[in-house]
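Selected chains only, in their assembly positions.
To keep things simple, chains are lettered A and B as they appear, and every chain counts its residues starting from 1.
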Amino acid sequence: MYRLTVLTMQKGIYYAKVGDKIDRHMLIRQSIRGIASNGKPFLTLRLSDQSGDIEAKLWAIKPEDEATYSGKTIVQVQGEVFDYRGRLQLKIARIRPANDQDQVNVSDFVPSAPLNKNDMLEQVNQYIFDIENAKVQRLTRHLLKKYQHGFLEVPAATRHHHEFMSGLAYHVVSMLELANAVVKLYPSLNKDLLYAGIILHDLGKVRELSGPIDTEYTPEGKLIGHISIIASEIHQAAEELNIEGEEPMLLEHIVLSHHGKGEWGSPKPPLVKEAEILHYIDNLDAKMNMMEKALEKTEPGHFTERIPALENRTFYKPR
Amino acid sequence: MYRLTVLTMQKGIYYAKVGDKIDRHMLIRQSIRGIASNGKPFLTLRLSDQSGDIEAKLWAIKPEDEATYSGKTIVQVQGEVFDYRGRLQLKIARIRPANDQDQVNVSDFVPSAPLNKNDMLEQVNQYIFDIENAKVQRLTRHLLKKYQHGFLEVPAATRHHHEFMSGLAYHVVSMLELANAVVKLYPSLNKDLLYAGIILHDLGKVRELSGPIDTEYTPEGKLIGHISIIASEIHQAAEELNIEGEEPMLLEHIVLSHHGKGEWGSPKPPLVKEAEILHYIDNLDAKMNMMEKALEKTEPGHFTERIPALENRTFYKPR
């Protein structure tokens, strides 16, 4: 499944090296005006394709250039990659805005999940279908439906792991498949709680994050957070759907505790078996994603760049 | 204000010393059957009055004694206090169950706040009245009304501080008075958010705790916790009352963050000025309560017992 990621990203700017010649369309993600030491204005551009981004300087600009090369503009650019103080930068040789003949769309320059939205939605719905407890099933279906559009769009995080369009849905599908395997090995696990917990656990990100591109935290995201957002939603949905019994409380607990510890943002640690296992499955899938992404760019016999969310470790790629 | 506490508790069992003779009514809080090394059954009783409790053994009991001296029974007891392995114990000389002529009630043997419930409710309502923002006021009034009965009954915690009947209300009243003083010194503070935050911050304890006597955590208390309970309630109340704008989010944030840090149970740290100040006021009042309680029993020129919730410190009482 993950091999798709590799294929999609290959040959993109993420894989560029010093000396590479570039001649392609790219998206201006950010454009900031500066003044050079000779007193002349210039632009610092962040150019991206689906695989990553790179910084570039547009020197000695004319007044109209600032508007032409502003953010969210697609450009056709030629240039060479060089090393600037230890980071790659693109030396622009030629640049022009894209036009209609170019037939390019912003979404072509943004990384996104290797599965399409409909397929992922279908898979998630299949798991909902497999939930046997009617209360758990209704609650889950209700909330997924309420936030379905965002669920299929947002990344799973602003950085670190699954930080691409539809990343959340993709992460949830992977976790469900893993849960399915784990449930078979440990039959004492309640698969209903586990599947529902996985589908709901990060659903609050739909309101925590600003959207699929250049994702930022919303004020609600910073002040309340996706964990408490979805916990409140479960509480409210149970009232609306007149669901009694302890199921809503258990799902609320699973969601509240899925970060594992107070230091990591959970107001309660996992105190139900399925909550503990969900926390593990979540971590395992996120770490696999981070390691695979970093190892993709690494030559056999070498170490990856440091990975901040993995305690800054650097991983070895066997020969 | 706090001096009342002292008067109420004085001369109670909490102040007993080795060699003191006891002749009074007490409440059996707990009664556990054991078997002595000579093979005979005995009871281990935990006897309390309003100031505290003490252990006592009832040796060589008859079969009917187990029922007579079970939990929640009031007894008339005579005996002497002695030291058993470093802890005080009561050597029972004579014991009998209380009868109607004794005119005693369970509530006389349980510690409770030094102010009565009606007075405290009136004070809190006065602060709600002082809230100028109508949305904040309506939300606060709605939730206080919903949980008013429990609010006036439950302690503020199962142990550590304000662990007595009506302790929560008493703690809230103290915090409101402190907030009132602080707002005068720092006029940039939004007193509406601060007052409402104080009234709501621990209101979830009404469902987190089992009740005013022999208080324990409910399953909901352990799995969800008072912080998330009340956050959901604010969210839901705002929907029911059709309150728009960011006020509900700000109150939710203040409640979620009032423990200050993830390690201490808050899923978000305070990120609004009033949330930070509420956290400080909460701490200051709780610590004053713990220090005063420990110092009451200590002679000038000596140190208190260790106080677990104050990093196990022991405080010096100046001469």
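Just a few scattered comments:
Just so we're on the same page, a residue touches a chain if its C-beta (ideal position, glycine included) is under 8 Å from a C-beta of that chain, and two chains touch if they have at least 3 such contacts.
Note that the structure is a prediction, hence the values are computed from the model and not measured.
In this structure file the full complex is assembled from 6 copies of one chain, 2 of which are shown.
FYI, only the chains that are shown with their structure count from here on.
Subunit A contributes residues 219-220, 222-225, 227-228, 231-232, 235-236, 239, 246, 249-250, 252-253, 256, 261-268, 271-272 to its touches with subunit B in the complex.
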